[in-house]
Structure formats: structure tokens, C-alpha cells
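All protein chains of the complex are present and in place, except for one that has been dropped.
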Amino acid sequence: MCTALNLKTKDHYFGRNLDLDRSYGEEVTVMPRRFSIGFRKMGEINKHFAIIGMATVAEESDDQSYRNQGGLPLFYDGVNEHGLSAAGLNFPGNACYLPPVQGKDNIASFEFIPWILCQCVNVKEAVYFLERINILNISFSKDLPPAPLHWIISDRDRSVVVEQMYDGLHIHENPIGILTNNPPFKYQIENLKKYSYLRNDNAEAVKEDNPAYTSYSQGLGAVGMPGDVSSMSRFVRIAFGKENSVCDDDELSSVGQFFHLLASVEMVKGSCKTDEGRWDTTRYSSCINTDRGLYYYTTYGNRRITCVDMHKTDLDIESISRYPLIGNKSIMFQN
Amino acid sequence: MCTALNLKTKDHYFGRNLDLDRSYGEEVTVMPRRFSIGFRKMGEINKHFAIIGMATVAEESDDQSYRNQGGLPLFYDGVNEHGLSAAGLNFPGNACYLPPVQGKDNIASFEFIPWILCQCVNVKEAVYFLERINILNISFSKDLPPAPLHWIISDRDRSVVVEQMYDGLHIHENPIGILTNNPPFKYQIENLKKYSYLRNDNAEAVKEDNPAYTSYSQGLGAVGMPGDVSSMSRFVRIAFGKENSVCDDDELSSVGQFFHLLASVEMVKGSCKTDEGRWDTTRYSSCINTDRGLYYYTTYGNRRITCVDMHKTDLDIESISRYPLIGNKSIMFQN
Amino acid sequence: MCTALNLKTKDHYFGRNLDLDRSYGEEVTVMPRRFSIGFRKMGEINKHFAIIGMATVAEESDDQSYRNQGGLPLFYDGVNEHGLSAAGLNFPGNACYLPPVQGKDNIASFEFIPWILCQCVNVKEAVYFLERINILNISFSKDLPPAPLHWIISDRDRSVVVEQMYDGLHIHENPIGILTNNPPFKYQIENLKKYSYLRNDNAEAVKEDNPAYTSYSQGLGAVGMPGDVSSMSRFVRIAFGKENSVCDDDELSSVGQFFHLLASVEMVKGSCKTDEGRWDTTRYSSCINTDRGLYYYTTYGNRRITCVDMHKTDLDIESISRYPLIGNKSIMFQN
Partner (left out) sequence: MCTALNLKTKDHYFGRNLDLDRSYGEEVTVMPRRFSIGFRKMGEINKHFAIIGMATVAEESDDQSYRNQGGLPLFYDGVNEHGLSAAGLNFPGNACYLPPVQGKDNIASFEFIPWILCQCVNVKEAVYFLERINILNISFSKDLPPAPLHWIISDRDRSVVVEQMYDGLHIHENPIGILTNNPPFKYQIENLKKYSYLRNDNAEAVKEDNPAYTSYSQGLGAVGMPGDVSSMSRFVRIAFGKENSVCDDDELSSVGQFFHLLASVEMVKGSCKTDEGRWDTTRYSSCINTDRGLYYYTTYGNRRITCVDMHKTDLDIESISRYPLIGNKSIMFQN
């Protein structure tokens, strides 16, 4: 399961927790403008916007042509050079992928992020593309069946959620700029209303003359907040954290606050066992400065924030740049 | 408000979140064996166990004699060279400090941690000292009234909570090795029972033939877990996290897991406003390897784990060693 | 706000709580087979199934012709002689009534219950009617604007929910046979899943060797159940009560259990204040034996169950029979 978040201070930030019971060798990857990307049903695009994001890089695919470009990045999330960001989050039981439909833009689920980020500068343009899209039920390779996903797409000022379900493709405005997993987005928004009255202060007691009702702790105004890691509860918790978030608007404070917010919905190892008996855990957390192309991340094993700067790579080449996650050199010794 | 935690893998770890609406210039401090410490009513001790811990170092006090030893550390938490650890946590409205009592060990609240850690090698010895203790209602200085505290004292195998209240001094065994704030510890333990049945897996549905009850998310077995930051809710959440914690037993994994557990009860800036309109925030998180005298910490502004090693200082000198918190050089640039 | 419930023992029972901040003079009313009912856009029906239900009887209407039949019952809920039942429940902000549409059965919201119950013998037939229906935005009279409603329609074996919203008319199968208010039914069903794992027993503790987790009370398996009177919480609570309901199948036990279930979601006077400062309160609770045409009810002021038997009236006449609610003669003196 996962949690995605938008936050705006002076710059705009987008990122997510990736919660899974295993890793797939994901790396921060820059796909430059001349990387030639072949869509299964939509032909090849040879010139496009550059993208930085988290991806598993497929070195061997049915189509071997990616080898000389360094492999094909299968993006989990990312941002393009215009600040348009996207992330795919698990949506099991609700995502519905279909056979190709004539007259539509037929896109495999693993092609969704590059299809949008390579071609659109903002959400408005993305929505224009989304209205023609049909997400295909095809696998990247024999060994990789398509993951059931929904997507969040954001720019500085707007965010939408895309869900292709049995009853069609839905594009929802996302006024709070967050996403988790099941149930579908509109259910999450409806559920959130139940928690409208949670407060970040200790509101005055209703019957303050009664000694049985006296304040014994900070934070009583938010009693009723759900604390488990189910996707509805994480949605409520991150919404509350974001709504009430306070931080300075400089880069360090903003990035730091972003990771604090993500930590409040983190999946700690041991707290969530899957039906297969594995541990659903936050593999990485990311925070992208979408205005400046800076990809910050932490991993479960390395709390130190690490950053890859898109603009320190050559964006006009054909081959991807790969930055394997630094997972364990995290501790600074002060003496 | 605060949260303290013990965790044992191969080594034993003790630490805490310090949640306050301001900082008091706290630093990691090593008090060596020959540091001469004068207790207000108990005379001077010139030779004792060395301590590493977080402290505000008082450079000016009524008694100026600490100047040549580098100042007097007022400990928030710490461990001695035998692995006995202690921390004071906020306990407003319940802590009750008293005038001196003849025949008792009369100790000011700000002397409590050094009194115990300087002289005891384990909880058994600490309890022996505690049975004679009377905690005094005296200020460190005119400007520093005593903070209302209760304490957790732990070694590898045992943990106790000490609460001096209007009805006397209580020493509670602490079988789960955690502490937060109000209400008194025995209330927290009683309240915890209500959550005995929270699970880290998706237990089988009671009526699994009913389509209305199908699993849509991981983590449903823990629905009902409180998610706010009041002290009772943090107690339940950290208890659940600890009980279910899974991690490798090497140093990096253990320390990392410890900080993940503390993050689940962190106070994010903006989420908790005090009655004075200030932000109750997690100032620092600490994790001490009590077997090896390693003090790890992070701050709200610096997620990178920083470590001070007690045994890299000279423990046989008279002056304290001070390590100001590294608060903002946290980010590693990967390109 | 309101709660509706179906329960089957030997016979089938249907009923509801009516929760409002005032009363509208409702009475148990029998509409016999030859009562001539004129629909605003659908003409007159002179022969139809008889209905017993709770209704406000309009004695003065734009169309004065009802006077000689005893007035026009505006039904809140009811059952017909074939055991088909229906109830309207408040649905503010979501109900969407429309102008007449050619080719549709154009029915005012206050005509909905008689339109279905007069003509259909079971849910299957009702659904056939519902597929052609268009619910009109017209008032019963100048003083009575249409209430925003959704409906539950049930027979012994099947239940559906009807919601005409801005995006069209929805007919939902209702596998659990309950209804409250906002949000729309499919959201309620989705929300219910979060509570799949609530149990009516004290399941074994996960860590039963830990003394901190011992059972201190019955009912701990259902900790996490919401207890407030918001419509989502009442939905979860009545669903749990119904799923776990145990009772003998005779008439007295069944009717008694039905009222106990409704009491668990009752709105007690004082517990819920509307924005206008009035008390949202359970005005009446009803339980209809749909197989035998027995309408049982209690009121907020009279806990004693009172019964009106449809088949003790002449069902072949033209005029309604009215039974004003007995609101205050409830107490039996045993000495």
C-alpha cells in the first residue's frame, strides 16, 4: 500500500511512501529528452520532456532495443522538467485494464507515467490526454503481470486522480492533493468528511464546570483520529497532517516537513502482515521539488535524505542516468 | 509531551522522543567519572559511574563551582557505563514534589537522573535507592522552576516507572518498557488492555460468506487503533508497534527500527497546538545502545542519525564533553 | 436522520427509526384497495393493493377530492398486502428531483411509496417499475417542499435501495437489508468493510503471554465500533447488531429483538443538536410483520409496543383508516 502527498511552501513538492512486502530493485532514474521510448500500441516517441523519477530499470525486455539506451525505466513516480508529476499507487480489485479500443490512446499501465510526463506540461494538458486514454491489460513481460494501479497527477496548482474501473475511466479533481489505495478516491473523500471536526488544539470543553472533564494532555481535539495503517485510515491521517502543517518555506524546512508528514503514515516493519505472511513495509519515501527537478528520498534502512538533481545530468542525451538507492550508509559519527 | 521506549535485539536500546513547544539548547553530554557533582541536600560525589545523555548544560548556577568542569548537565535522559538508563518525561498535574524529609535521600528533580545513574549498575540497585528517595520541590535557579516529571529506568532485562504523586512515591514494574505522559502509568497499562485484540494481520472475517464483509486493504486487523497524539493514544500505538516489531539484530537494523517506532508517535509541526498557541513538536529522538554507550539521535530538522560514542571520550577526567546537536546538514547529494 | 432494518426469523420484519427535530402528526394509516389515488402526472388508480404504514394524512390539498376518502396519506414507510415494504429516509444534498421527462413514469417524491406498493407484489416487480421512474421536483402543497429522500424497498428475500442523484437514478441491491442516510448507499457499503473484523466475542489475545494484554471485560472483540449517531456510524452499528442477532423465531421474541436493534441506533434527546439548535430525536420506531400486515410501533414518549392489524380493517372500502399514535399511556402499575 502507499501514500502520495502534495505540499506547497515557496516551491511545490510531490512525493510518496512506497509500501510493499518486497523490493524490485528500484533506482532514481533520469530519462533524458532524446531517450527513444516505444509504446506498445502507440509507436515511438524520440523527443519529449525529460523525467526524473523512481523506477525499476528493465534491462531485458521482449523488445531488446533499450539496451543501448541503458534499459527501460518502469516508473513508480516522477516529475518532468515542467513540474508535472505523477505516481501510481496500488488499487487491487478496483483497477480494470482492458483490450485495445480503436480511436483511443491505448497505453499499457507500465507506460502510463511516461506517456503523460513526456508530453504534458501541466494537469490541464494531462486531462486532455487522459480523456482519450484506454489502459491496456498487457504485461510488460511474461514474468511481470500488470500491477493494479490508480494514479495521481499534479502540478503546482492542481491535482487529479485517474482510476480506470469496471465502469469506465474516472478523472477526479483532488482538492487536497493526497492519495492512498482502496477504496476508490471518491469514497476516500466521502469518508474524510466524517473527520471534519478533528482539531489540532484542545478546544474548550463542553461542560467545563464538570471536574470529570478536564484536560490532561495536549492533542485531545484530535481524539477519534484512526491510527491503523489501512488505506482509509492513512488517508484521514495524512489529510489532517497536511491541513494543519506548519513549516518555514525554505528548501530544508519544506523537505524536512514533507518527510515528517510521510512518516506519520509509514508502515513500520512488523505492524502489517500480508496474507502470505510477509511484512508490508515502507520501502522508500520520496519528496520531489517539482519546480527544480530535485528528487529527495529516504529508504527504510537509511533515514538520511539523499538527493538527485535532474539538472546536473545532461538532459539532451539518449541514455538514462541511474542512481541506485543508498540504503545503509546513514549514520554520522560526531566523535 | 514525550514517548520513551526500550527495545532488545542482540544489544539493548533505550531512547525517547522529546516533544516540546520550544528548545532549551540541549546537547549530547558525557559526564565523566571524576566530574564532581554537588547534590543540594546530599553532599558531593567526586567519583561515580560515567554517563552519556541529552542535557541542557547550565553554565551559570547559584553554585559557580561547575565552571571549571565545563558546566552542569541537566539530563533529560541518559545511560551510564553499566547500561542503566533513565529518562524524565512530562507529568503535569500529577507529579508532586515535596519539602525535605529527614531520613530520606532528598533529591531535586533535576538531580534525579545523575543520582541514580552515578551510583547504580542495574534496576535492582536503582530500586534500592528509589525506596529511600524524596523528590524535592526546589528550583535549579530562580529562572528555572522544576518541571513536573515521572521517570523510566531500565536495564537490559527490567524496566520500572517512578512517579512521586500526592499519595506518595510509586515504583511500577514496566513489563512493556514504554512510557508517555499523563495519566499515571497504571492508568496507561489499564487502558492498553482495551486494545489487546488489535492484530497486525487481516484476521478471518466473522461472516465471510457475506459479500458486505470483504477485505479491501492490508492492516484491517488493527482498525480501532487511536491515531491522535494525546499521551494515552501514543502509549497504545507505541505498545502495538513494539509488540509486533520485526527487525534484524545487527546495529544498523536495530537502530533504524528504533527510530521508525519513535516516528510512529512523533508530533508533526502543526498537528498539536498548545493553549498558548505554540507548536508541540518532536524536538529530538534518541536511541542509546546501552550495552555499548552509543548515543544516536535525530532532530526535527535533521533526519540523519548522528552518533556520539561515550567510549571515544576520556571517562576518567573531571570535565564534561559537549556535543551540540547537528540540526541542519542532513542531505546527501548523490550527483 | 433515520435507520431502516430488515430482519427474518420465521416471519419477515421491516421497520425503522424516524429521527427528526419535530413531528408532523404522523399516524398509522391503512389505505384500502378502493381508495382512489390520483398521481400528479400519472392519472388515477382506483383499485390497487392495500397498504398499512406510517403517514401524515393531508386533509387539505390542492386537489380537494380526498376529503370524502378521509384525506390523503403521505407515507413515511409501509407494507402492502403482499408483503412488499418501503420506507423513505432523509438524503439531503444527494437526492436530486427533476422536471417531468416524456416516456418516463413521472412520480412526485411524496407519491413514491404508494406508486410502488399499490402496484407491485415483490422487489422484482418494483425494480421493473423503478427502471421507468423519474422522481419529480414538485411540492405536495405550497407549504410542503419535497423532502430529499432515498428509499429502501424489501420483500422477504430481497432488498434494494433507490437513489435519484445528480448523475441519475441508482438501484442498488442491498445484501444486508439496512439503510441510514448520507452518504450514498455504495459509500456506506464500502465504509462497512473497514469494520469486517469486529467480533461479538473476546478473540484470543495475540500475545497472550504478555500480562499487559489480559481480558478485563466482555465485548473487547468489538472495540473500534463507532458509537456516535452520525449516519455512517449508525450504519456500522446496526449492521453489526443485525449480523450477530440471536432470537427465538416466535412473534413476541422477533418483534422484541427488532426494537432492541433499533434502540442501539436511537437518537436520545439532547445527544444531537441541529444547526438550528433543535433536538434530533427518534420520534417513533416501527416494526412491521410484512407477512401478516401487523404494524408495531413505539414512540419516544411511549416505550410500550402498540400494534395495528391491517387485516382487522375492511380492505375493500374506499376510505382510509387512521390510528393516531398513542404517545403517553405507557406505564403498567403492578400494585
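Which chain is which? They are A, B and C, in the order written, and residues in each are numbered from 1.
The rule we apply is simple: a contact is a pair of C-beta atoms (placed from the backbone, for glycine too) under 8 Å apart; a residue touches a chain by one contact, two chains touch by 3 or more.
None of the values given here were measured: they were computed from a predicted structure.
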item	value
Listed residues B:Thr9, B:Gln119, B:Ser139 or B:Asn191, member touching the removed chain	B:Asn191
Per the touch definition above, residue among C:Thr9, C:Asn122 or C:Ser330 touching the missing chain	C:Ser330
Contact partner of the left-out chain, one of C:Met232, C:Ile288 or C:Leu315	C:Met232
Touch list for chain A against the chain that is not drawn	175-176, 189-190, 192-200, 202-203, 205-207, 210-217, 220-221, 223-224, 239, 243
Interface with the undisplayed chain - residues on chain B	183, 187, 190-191, 193-194, 230, 232-233
Interface with the undisplayed chain - residues on chain C	1, 28, 93, 181-183, 198, 200-202, 216-220, 222-233, 236-237, 240-241, 244-247, 252-253, 255-257, 259-261, 263-264, 266-275, 279-280, 296, 298, 300-309, 312-313, 321, 323, 326, 328, 330-335
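Here is the rule we go by: only the chains that are shown with their structure count from here on.
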item	value
Copies chain A and chain C touch via same or different residues, half shared test	same
Distance between the centres, which are taken as Cα means, of chain B and chain A, whole angstrom	34
Whole-Å separation of chain centres (CA-atom averages), chain B against chain C	55
Chain A and chain C: spacing of chain centres that average the CA atoms, whole Å	43
For chain B, residues that touch 2 or more chains besides their own	198, 200, 202, 216-217, 220, 223-224
